[in-house]
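Here's a slice of the assembly, chains where they normally sit.
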Amino acid sequence: MKLVTAIIKPFKVDDVRDALSAFGIEGMTVTEVRGYGRQKGQTEIYRGTEYVITLLPKVKIEVAVDCALVDKTVTAIREAAHTGKIGDGKIFVLDISRSARIRTGEPL
Amino acid sequence: MLHRNGNLALWAMGLALFATPVRADDPTLNAADTAWMLTSTALVLMMTIPGLALFYAGMVRQKNILAVMMQNFAVCALVTVLWMIAGYTLAFTEGNAFIGGLDRFFLNGLTKDALSGTIPESVFMMFQMTFAIITPALITGAFADRMKFSSFLVFMTLWSLVVYAPVCHWVWGPGGFLSAAGVLDFAGGTVVHINAGIAGLVCASMIGIRKGHGTENMAPHNLTYSVIGASLLWVGWFGFNAGSAVASNGAAGMAMAVTQIATSAAALAWMFVEWAVRGKPSVLGIVSGAVAGLVAITPASGFVDPMGGLIIGLVAGVACFWGATWLKKTVGYDDSLDVFGVHGVGGIVGALLTGVFAVQAIGGEGKAGLIDGNPGQILTQAYGVGVTVLYTAVVTAVLLFGIKTVMGLRVTPEEEREGLDISLHGETVH
């Protein structure tokens, strides 16, 4: 199994989930993160002071899939999360050496 | 028929409050005036808790929110007891031109039937207490996020008695030398705002800048709280200004009206200036503007007409924007929540403009400013400002220096980094 991990723009979560459901991937885990990268941050102004918010809100999506599905998953995420603007995010694939479903104890 | 709404009598009473001992000649209780003053007292208390507490709490980082609220709440309790013991008597009983006597030590002799003008003295004492509470509470914004709580309590105790009580006596007490000099301060421009603003500046300077100031992100955690706070300050300020008429009549109504107008004008002025200068009108900007307007109209609120209020508001909005941005940046002190930029600058603007816009049609015989043919009033006002600034600055500095020497002013760097909520009070907002 592989753990496909993607950092995406927050408003793309639903699109990604739908794209994955489309070929039967019905589970994922979502984390609110903040990202630092080429996308330049927003400026907040409070009276005399400006703060450049360099850490921008992003969402991390983790999906465990069979090795056979990795390509499809990566492509699906890439397409669903794509806007073409800087800050769209990254996808990393990690190896899962072992997995288990807690309810049943069996591997996924 | 004249016995209760006779304008003459009421008027005499109104003047009496500012120019002569608070006890008027005709000791008759006016239940309607009392009703309004009971209400005003509740409104002004609401300005500090929860008003000011929220206004300030919304501007700090999450780790210091509770500590800010704690300071305001504790000041409220502390000053109440101090005012009962010694503050009220030092400010409002006969003494000399500089300080009152000890006739009302521990409120001794303040019976249920004692009157102050047309209202029970208990009510007058309470109304004034709420002013004595909010003034030191305002200062807390200057040293937010870094003062030791124990030192804070000691400082507030001393400051209340050694700075607030005398300045209050000079302006509003019987025989106070500033009121004798003709200084006009209807509801506390000098006593409350300049006083707190200058003390705040001194505090910010002496305690030093916050760790990370200018490099770390210190964006306000939750401006929703600040908007609630500013709103309650606005509503409560009707008690502050219209209550300072100490009567339920046209003087109170006009004070309420000019307060509303000046506040709105200042809020809009700050908003539009910020929009022009920085590209966006901010929420913190408009609420700061409103507070600036409230501050500036305070000394003028019983003396100017609606047009005067409008202009004072516009000027205050622009001046305080300048105070909280350009001035602070240029000089470089870290007045965390702009006590000086808003209350100091706004208070001075308001005090001086009272000397410009006061008209006898509103303030009564002899309360005239430049536009009513009395340009000299501006100098009188400047004199009042100067004396207050000087006294407050010096005495505040001395007090802080003493406390610093004896017990220190500031938390440790670790405590500051962890946040005062957990390090000083053992609690956090989850």
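Which chain is which? They are A and B, in the order written, and residues in each are numbered from 1.
Just so it is clear, contacts are C-beta pairs under 8 Å (C-beta built on N, C-alpha and C of every residue); 3 or more make two chains touch, one makes a residue touch a chain.
Worth saying up front: this structure is predicted, and the values here are computed from it rather than measured.
This file describes a complex whose protein chains occur as A x3, B x3.
As a working rule, only the chains that are shown with their structure count from here on.
Each chain gets one centre point, the mean of its Cα atoms, and the points for subunit A and subunit B are 52 Å apart. Every residue of subunit B that touches subunit A in the complex is listed here, in rising order: 59, 217-220, 278, 280, 282, 284-285, 288, 324-326, 328-329, 338, 341. Within the complex, the subunit A residues that touch subunit B are 44-49, 51, 53.
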